[in-house]
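Only a single protein chain was left out; the remaining protein chains are all shown in position.
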Amino acid sequence: MTATLIPPASTTPADNPAPPTRDTSPLIWSAASLVLVLIVWHLASVLIGEDQSGMPLVPSIPDVLSSYMVFADYWPGGWGAERTVTGAEPTLWGATLGLVHNVAISLSRFLVGFILGTVLGVGAGLLVSWSPIARRIMSFPAHFLRMMPLLAMLPLFGLWFGSSELGTYAFTAFAVAVLLFVLTVAAVNNVPRLYSDSATSLGASRARIYLSVIIPSITPNLKVGILLAVPFAWSAVLAAEAIGKQYGLGRILNFALLYAATDIVAVTALVVVIIAGGTHLLLAALLNHLTRWVD
Amino acid sequence: MTITTSSTHTRQALTRTAAIELRNVSKQFRLESGELVNSVNSVSFTVDPGEFICVIGPSGHGKSTLLNMIAGFLPPTSGTITVSGSPVTRPGPDRGVVFQRDTLFLWKTVSQNIEFGLKARGVPKDQRKTIVAELLQTIGLEKFANAWPKQLSGGMRRRVAIAAVFANKPEVLLMDEPFVGIDYLRLGQLHQVLLDLWQEAEKRAVFMVTHDIDEALTLADRIFVIKHGTLALDMKVDLPRPRRTEDITSPQANELRRHLLQEFSR
Partner (left out) sequence: MRIRAFGPAVAGGIVGVLAIAAVWTMLSATNTAARFPSIPSIFDAIVDNFQSAPILSYSTFGTGGVWSNTLWTAQNVLIGVATGLVIGFATGLALARIEWFHRLGRLPIAILGTVPVLALLPFLTLWFGNSALSTNGLVIFFTAITVASTVQSSAAAAEVKYADYAATLGLSTNRTTGSIILPALLPSTIGVVRAATAFGWGFQCIAEVMGGSQGAGRLIRSFSDATQTAGAIGVLIVIGIVAVLCDALIGLAGRWIVRWNE
């Protein structure tokens, strides 16, 4: 995937008419596809039965929606809704507070870890790529580190950081940083020599070439990598929450699993998918805007 | 080898089915802004079997659109296009196209690329082998029969691409600036290869878009000049074949060149 620095001159329709596009009224089809998913879900919940303990394997849509109330159990109390653990009745308001509370916690863990990891990974990658010697030294260790099961290092981070927030941030940042470091180094490596050669012939210094030619030209590749790292970072946050935390979406998922409550698992997973998908969408929009000059 | 003069041309036009016939063909495009653009304006001409036509003209004036309509990639907004008597509705092997971009299949050898169209139409193996062997000889790449395209230079790949189209013996051959970017030395080689293939294929009609006046004078029986989507000039090239350097720099050739250049600057 090469990026062009100078957009090509546009061809007039008379010269190169594009073949007719296939997507007609995509909005209708998108809506239809979501309706189809709901239909399939409903059919599955009806046709697929229950497991040995009587829990339906595929929870029905109404069951999932009513499981929304479980979020009330994860609200530490206050603002008009008391802790259900101490005996208070779960209310819709309590559930909403609980939902927002846990989403905010998980989201903050994601954001800190992701941003930290991106800055560290891309930054380190750019620094190392500056020097060919540094690149040669770091290539194999970085490759090896990336091939190690990054997420499975969670227990190690537990040993190093205990159950602290810092541990969660560090774990998420680490996973993202390793990924993006390897990607950045590879991207700089693949920049066509043509760009630096032509910039040199225009009189640019090495630093200027690096800053104004090489770094912009790798942004499309970086965009792909950063977007790939978004769900990956979320997986890291969920894993960290499942094992060591009191609040957070991962924690709720894990407890639902322990009680084999498919409907609670479903509603929590739905929230995760929406939030994670949302962060992905926003970031994609931002990155697309930054790389709008790409061919 | 006869050179068609005006009178024989008319006689042949009356007795044989035209290879390509356009009648009042126009093409309009709608831009994103909603504006309508007239790319081709009421073009009519007849190309006989055995004629080599070169189409020349400024960029963006409709040459490629014309070719794409004859090939069947685009329908005309109005007018009719017939090839060998049948109306053109979609692309097909009777109208072979040599594209400007590289369309060789990288995962197939040179021989496999050339025989691909034949294989797709069920031509039996030994027949395919013979056809491929003959073509390889004509284009001078017998030694590269089992090479990957990646092992070939740009000019060699062009030769293979052209041979692959000739293998299907199309009624007409359509070429959209097939030799752009080939260096001048190789160009002469490629022209000769094209003419050899053309000879061996009983000189099927060729409709070739080009930017290069010398190329047109070397190859064509007639040169069309397309300006602003219309056929501005239909000029016969009465130079003897084979055309060597002397022939395309002769006073007669220079007269034709002057005529063309005048047409451009009008």
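Quick notes on this structure:
Order as written gives the chain letters A and B; numbering starts at 1 within each chain.
Assume a contact is a pair of C-beta atoms (placed from the backbone, for glycine too) under 8 Å apart; a residue touches a chain by one contact, two chains touch by 3 or more.
Predicted model, so just to flag it, every value in this text is computed and none were measured.
For the options B:Leu36, B:Leu106 or B:Leu185, the residue in contact with the chain missing from this view is B:Leu106.
For the chain left out of this panel, the touching residue among A:Gly77, A:Gly123, A:Pro216 or A:Pro231 is A:Pro231.
Screening B:Gly50, B:Gly79 or B:Gly92 for touch with the missing chain picks out B:Gly92. Shown as candidates are A:Gly54, A:Gly80 or A:Pro149; the residue that touches the absent chain is A:Pro149.
The chain not displayed touches chain B at residues 71-73, 90-93, 95-97, 99, 101, 103, 105-108, 116-117, 120-121, 148-150, 165, 168.
Looking at chain A, the residues touching the absent chain are 19, 22-23, 26, 29-30, 32-34, 36-37, 51, 55, 57, 133, 135-141, 143-156, 158-160, 230-232, 234-235, 238-239, 242-243, 253-254, 256-257, 260, 262, 265, 269, 272-273, 276-277, 280-281.
Following the convention adopted for this analysis, only the chains that are shown with their structure count from here on.
Centroids of chain A and chain B (each the mean of its C-alpha atoms) stand 52 Å apart.
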